[in-house]
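What follows is a short report on a single structure.
In this view, the complex is presented without one of its protein chains, the others remaining in place.
For subunit A:
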Amino acid sequence: MPKLLLDLYKKMYLIREAEAEIRREYNNDEMKTPMHMSLGSEAIVVGVCHALPESNHVYGTYRSHALYLALTGETDKFFAEMYGKATGCAKGKAGSMHLSSPEHGLMATSAVVATTIPWALGDAFQAVYSNINRITAVFFGDGATDEGVFWETLNAACLMKLPILFVCEDNGLAIHTSTEQRRGYDSLTDIVKKFRCNVLEGTGNDVVEVYAMANKTINYIITDKKPSFLCLKYYRYLEHVGVNEDFNAGYRSREELLKWLEKDPLYIHRLKLTDLGYTDEVEEIEKQIREQVLASRIKAQEAPFPDKDELMKGVFYGE
């Protein structure tokens, strides 16, 4: 149990610290890639990813720093990609919005809302087609459920009984427009429950709770042979895109943030660990990660940009 709790904390702290480093450095204008920060959603991503079997495949969105870091645990290629360097996970061709690491199961992330959702359909179809035991997880925001392709995919996944874990990271905002301003219905999960899938919902602050819910819903996929839909609420701490707060914009109040900060995923999980007497272990984790992140950021800054001939490489297979 302590190992699990520490592992979860380590993954969350890596995300928090890597993004803190981005926030410290972003204004130097060396990371020329639009940042959609994960701040606030760490427990959802870590809780779900930690519960996924080793052979998982995962798809995400343009807000996937957390997903990349939770699945890979590495920061060298991550920061190099932010700086557009040859040592980045896609040699700078992807940037913050298209992080991927297929070798770690992170297949693709996409900046056009909802576009990776049907890829999870195909991915899970392949697993069943080829008799492979695999869960395909796809992360998306509540804004993606406004898109037709979300419903097309949900319908097909339920029809075809595919092993997909739909993870809706519900922050109540699509860009700057609230759920109430976008929906002609009251409850997303009430509607999804009409489909032939398992539906679980909750709040995504406590990583242990999320981990337990994810395990439960993954078991449903395996035993019931049908998709699961996990809807978890969280609060987006920062602006839609960028590294700053935007409470001066007037569409939401800072009081909301303060309320959510009382149950901040890192804060409450750290408290749990120190209450259990793991203060030394926690501090050691934090120290190691701070060193890792700083070293990766400096390495990325010093790394070369891709060669000119890299421009034409990789459009087609065989090039």
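The definition used in the following text is that a residue touches a chain if its C-beta (ideal position, glycine included) is under 8 Å from a C-beta of that chain, and two chains touch if they have at least 3 such contacts; residues count from 1.
In this section, contacts and distances are computed from a predicted model.
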Fill in the blank from the handout: Among "SDR family NAD(P)-dependent oxidoreductase", "Transketolase-like pyrimidine-binding domain-containing protein", "Fe-S cluster assembly protein SufD" or "Sugar ABC transporter permease", the omitted chain is listed in UniProt as "Transketolase-like pyrimidine-binding domain-containing protein"
Practice task
Sort through A:N28, A:S130 or A:T223 and give me the one touching the missing partner chain.
Solution key: A:S130
Exercise for the section: Can you work out which residue in A:N27, A:N133 or A:N155 touches the chain that's missing from view? Expected result: A:N155
Exercise for the section: Tell me which residue among A:L71, A:A120 or A:A300 touches the hidden chain in the full complex. Expected result: A:A120
Problem - Touch residues of subunit A, complete complex, unshown partner - result: 57, 59, 89-91, 93-94, 98, 100, 102-103, 107-108, 110, 112, 115-127, 129-130, 136, 148-149, 152-153, 155-156, 159, 313-318
